[in-house]
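A protein chain is absent from this complex, but the other protein chains hold their places.
Labels for the chains are A, B and C, by order of writing; each one numbers its residues from 1.
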Amino acid sequence: MRLLGLGPQAVATDAMRALWTDHATLQTMLDVEAALARAGAEAGVVPPEAVPAIADACRAGLYDMDAIATGALRAGTPTIPVVAALTRQVRAADPAAAGWVHFGATSQDIADTALVLQLRRAVALVCQDAAPLLHALRALAERHAATPMLGRTLLQPGPPVTFGLKAAGWFAALQRGLDRLRAAADEALVLQFGGAVGTLAGLGADGMAVAEALAQVLDLKLPAAPWHTQRDRLAALASAAVVLGGSLGKIARDTGLMMQAEVMEVAEPGGAGRGGSSTMPHKRNPVASTVTLAVANRLPGLLAGLLAGMVQEHERATGGWQAEAAAQADIFLLLSGAVASQAEAIGGLRVDAAAMGDNIGRLRGLVLAERLLLRLAPVLGRDEAHGLVERLVAGAAAAGTTLRDVAAESPEVQAALGPGFGAALDALFDPAGYTGSAGTFIRRQLDGI
Amino acid sequence: MRLLGLGPQAVATDAMRALWTDHATLQTMLDVEAALARAGAEAGVVPPEAVPAIADACRAGLYDMDAIATGALRAGTPTIPVVAALTRQVRAADPAAAGWVHFGATSQDIADTALVLQLRRAVALVCQDAAPLLHALRALAERHAATPMLGRTLLQPGPPVTFGLKAAGWFAALQRGLDRLRAAADEALVLQFGGAVGTLAGLGADGMAVAEALAQVLDLKLPAAPWHTQRDRLAALASAAVVLGGSLGKIARDTGLMMQAEVMEVAEPGGAGRGGSSTMPHKRNPVASTVTLAVANRLPGLLAGLLAGMVQEHERATGGWQAEAAAQADIFLLLSGAVASQAEAIGGLRVDAAAMGDNIGRLRGLVLAERLLLRLAPVLGRDEAHGLVERLVAGAAAAGTTLRDVAAESPEVQAALGPGFGAALDALFDPAGYTGSAGTFIRRQLDGI
Amino acid sequence: MRLLGLGPQAVATDAMRALWTDHATLQTMLDVEAALARAGAEAGVVPPEAVPAIADACRAGLYDMDAIATGALRAGTPTIPVVAALTRQVRAADPAAAGWVHFGATSQDIADTALVLQLRRAVALVCQDAAPLLHALRALAERHAATPMLGRTLLQPGPPVTFGLKAAGWFAALQRGLDRLRAAADEALVLQFGGAVGTLAGLGADGMAVAEALAQVLDLKLPAAPWHTQRDRLAALASAAVVLGGSLGKIARDTGLMMQAEVMEVAEPGGAGRGGSSTMPHKRNPVASTVTLAVANRLPGLLAGLLAGMVQEHERATGGWQAEAAAQADIFLLLSGAVASQAEAIGGLRVDAAAMGDNIGRLRGLVLAERLLLRLAPVLGRDEAHGLVERLVAGAAAAGTTLRDVAAESPEVQAALGPGFGAALDALFDPAGYTGSAGTFIRRQLDGI
Partner (left out) sequence: MRLLGLGPQAVATDAMRALWTDHATLQTMLDVEAALARAGAEAGVVPPEAVPAIADACRAGLYDMDAIATGALRAGTPTIPVVAALTRQVRAADPAAAGWVHFGATSQDIADTALVLQLRRAVALVCQDAAPLLHALRALAERHAATPMLGRTLLQPGPPVTFGLKAAGWFAALQRGLDRLRAAADEALVLQFGGAVGTLAGLGADGMAVAEALAQVLDLKLPAAPWHTQRDRLAALASAAVVLGGSLGKIARDTGLMMQAEVMEVAEPGGAGRGGSSTMPHKRNPVASTVTLAVANRLPGLLAGLLAGMVQEHERATGGWQAEAAAQADIFLLLSGAVASQAEAIGGLRVDAAAMGDNIGRLRGLVLAERLLLRLAPVLGRDEAHGLVERLVAGAAAAGTTLRDVAAESPEVQAALGPGFGAALDALFDPAGYTGSAGTFIRRQLDGI
């Protein structure tokens, strides 16, 4: 469904999309079955001579995908038709080996471990695609550490910030989000192997040995126990992904607002088919911002379903479990699109520092009234200074001139600032001089303090 | 993604899945473009001789789907690459006609109207698939109007209901849900046609004429105005779909519980690959129930995203709109799966009326203590009757016998009920006699009062 | 929790807040108990002489709220401690009457019917508070039917719309939302009365008679059957409320964006404590917009919970039901705040039509390039006209002048438009002349076509 607006399939990167196709899912399930046979052999449970026939049959291309999909719905899980088809395939080649297919496992072991393997790749892809984005954000933060722009609260102008500070905030949130994602993946992406009801009883005394071997073959950690109906780790992983998506949405919201024709402080990079317009050359659609906001719109609802689904019955759930895998896939499909689109947008972002300055200037110094007040208060007393600044502001508004010019003509201001009052006012009304600890905050965020 | 558990692609009916493929979406968009050309000609805006070349090019098979999908992501909407490709195709056949492709429309007009047409088919499919389910539920309600079973509150046994009453409740909720879905579709599924910013300015004085013609060609109602960023009608349609899904989930929850081995009052139909087990023939997995509960798990989150996305900017939104179409598709894919699986399950439901009776019987009449109390109160006074029944209940519990038998040996009961007390107690402890207005409630629900 | 940001308690109107206090809830439950006694008497089931003592005890002020709340949590429902306390109160006054308290009802009958009564008042409050908002929106739409402003798609400028068209879109969505809310309330707000398991068995043959009398006393419709675990109607009502909230959020999003200092086309009304600033008199915080967006943020998640909760077990649910009432209350608390804040904001909205014109003007006619093209195409042919306009646009961009002035100096344009080309260009570049069917769309929306 790549043509239905900007849904999971539409926005995903090619690599992420490839990861979740039915072919890839089937192959991953077959990889788990092959690993299970090998592990069984290593643990002395499965005859070693059965392994080659099983491994050989574990190639997705051998199977009728439509029949498996149809069977999956009838059975309520894809593993049942997969194991049935795999067993037939093995039996044709080596009847004795067929009895060892899927030995000791339950359907959910295969489906969950395959999901874990797919999620491991998905997390790696996201982290990989995020690297250039992090790099670009860091570069923006450094390059524009001293570029003043309007601070905006409730979409209203306030005292200046620097564009570097804004970018550093984007950077640090993304960095934290990726750290959380990796930590959650590290906790969550563990082997699922418990047999019918999570006791590995079918393997008798060999359960742990097979489990350990299987974990090693698949390079997965062995958890304390099977977790068929304890989905907290996967839910926490999805949460981390969705929180990361929210931080990307924040970047997209800011850049989309800054691209408004009335603001025009930044622009996403152009290029063929990127939302330019021949009759409106001033126009640059915020395509990456739109993609990312579409992603941020979808993610919370996907997570809500996963979390609601944690309330699972006994040793295998009805519904809560089965709804999970496709939702996890959608989360990572969407996330990959947000990361990629922001990497492209931020990597090529055109920043108009002059426009940022102009947007401050258009407000005629009023966003710096606070600074004037702070300068006058120690001299005049806070109350008097406050009253004076209010009158000056009103005067500037009435005259349509700058607050600096009105202040320069005020005898009280002249007296307070002394002979060099003109230069003092010039300095006071230089927005670059009123960005406080912005530089420190940038450095601390880039340094990961 | 038909192998990732029971997600939208996995559970959907074939017909519903076919409705939302990229091919189907592209064809529907092209249908709208062809209709637009015809409508333009009818309104005298487009030269009639341009229509055939346009119509002829409006066949999805002519286009490179992957290129269009790639272009859709770059442009932020599929319409841009579709119109570009269509224009090239038309130009090759009839250069003069190429200028009339997409005339007067904006990208969103095409994407939204195509979505509306797809949703119209989706709603029709759901209603069609629900008809046999409604029929089966009605039949259950009628057949089992007098079949007593335990009423269960907070999963604890209470006085009896009838299975017909339960089925009638399922029926009536489904009926209401379908009525709501149809009403919402009737309101929502209207033409989208507004041009660049919703004024149809590009068509000058002919805007309304083209709009009316286009609505007629597509057999869609013409709304009061374009609704590019007013998505309330589509959100209300999705809400109706999700509420319907919740009612289906209720059926699945009940049947899943009734299929427990300890309860075993109903069973989903079996058949190849339907969750039977050769070594556990008593076992029948509630596959349809599981599918439906997986659907019910996903729907609320999809709707939450749609509703959050209603907060749209000005004349075209960034993100809120673009996230919508795939979510709508997922809602109907999921819903179709729930309807179909319940139609199959309820249509073939094995009802074990004897087991229902046994489950009442196992409680040794205690669920009818309330009835005994109501019978004794007018004779003995409420307080005395209450004390007596409590003692009898305790006696039955202590003796492990039925409350009826303990009551039969009680001199107070004998005195209160008179000489025929044995027969009176038999009648009092017949659960079929204590189902109150169940019959009336069944009839009223089936009659749609 | 009125100080924790802008949550349900913080934003609600006083009247709506009063509706959902524990005192109000308790009183409503007692109203239902009193009505039940009366209905029982009317149906000949309860002795008429028991009614006064019961009715007299049905005053919330008589009870220890904290004890009831504590008991409610222990019992899992407030009805149990309420009935216990009520019975004690009645017994003290009239021991014989005590036995008729709550006669024939189950806990959920009382809780649900009380909820229905509270929701009836809540819907009425919303509709009442929305009336002035509707009125103000209609007035804006009419007053500014011909006030041109930029159309904005993806937050980028496009051809003009009128502010009246935008306001009419807000109006029509709100109107539809209120219609949906009323219709859903009409369907949903019906009596709940089923006894222990929904059969009214405790009332023997008199169940329907009591139910009918109770419905009449409470002026509620009698549904086809009790609906303890069929919550579709209440879920549909909540959906309608949340969709309405989304439409209010759309208004808030638009006005918030239009209040940006760089846009400044509208301003919310000021007044004490309404977000003005003494040192920044140009600043007006979009408080109503913020309140409404905070509401729109919360509503979808509340609804998602309600919808997930529809999957209820048998005759009384564990959790799904009990989570519902507070969520319904939150929805209406929030909605009341959004309606009230928008009524205040829109009712006093300062519209700066000149600023709207200036914002078009600042783009130097480029948003009307499409119109020039449409005018030239019939004369020069579409392809030639397109090339010419592209060149003119590039010229205007390069020269920093208006497209009109560049066009006026173009020989091709002069030739195409003939001798009066100057006046023709003036007309072409008058944005008020390029709003297409905006007037029609306004009228149709105000007329509710």
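As a convention for this text, a residue touches a chain if its C-beta (ideal position, glycine included) is under 8 Å from a C-beta of that chain, and two chains touch if they have at least 3 such contacts.
These figures come from a predicted structure and were not determined experimentally.
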item: Omitted-chain contact residue, chosen from C:216, C:297, C:401 or C:414; value: C:297
item: Contact partner of the left-out chain, one of B:92, B:155 or B:423; value: B:155
item: Option from C:175, C:285 or C:342 whose C-beta touches the chain left out; value: C:285
item: Among C:16, C:34 or C:80, residue touching the chain not depicted; value: C:80
item: Touching residue (missing chain; options A:7, A:40, A:300 or A:365); value: A:300
item: Option from B:349, B:369 or B:413 whose C-beta touches the chain left out; value: B:369
item: Footprint left on subunit B by the chain that the document does not show; value: 150, 154-158, 256-257, 259-263, 275, 278-286, 290, 300-301, 304, 308, 359, 362-363, 366-367, 369-370, 373, 386, 389-390, 393-394, 397
item: Hidden partner chain, residues of subunit C it touches; value: 1-11, 20-22, 25-26, 29, 68-69, 71-78, 80-81, 111, 115, 252, 256, 271-275, 285-287, 289-298, 300-305, 308-309, 318-330, 337
item: Positions on subunit A where the hidden chain makes contact; value: 76, 99, 106, 151-155, 158-161, 165-166, 168-169, 172-173, 176-177, 180, 187, 195-204, 207-208, 211, 224-227, 229-233, 235-236, 239-240, 242-244, 246-247, 249-250, 252-254, 257, 293, 296-297, 299-301, 303-305, 307-308, 310-318, 370-371, 374, 377, 382-383, 434-438, 440-442, 444-445, 447-449
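Here is the rule we use: only the chains that are shown with their structure count from here on.
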item: Most distant chain from subunit B by Cα centroid; value: A
item: Subunit A and subunit B: spacing of chain centres that average the CA atoms, whole Å; value: 32
item: Separation of subunit B from subunit C, taking each centre as the mean of its C-alpha atoms, in whole Å; value: 25
item: Shared interface positions of subunit B, touching two or more other chains; value: 76, 252, 293, 296-297, 300-301, 303-305, 308, 318
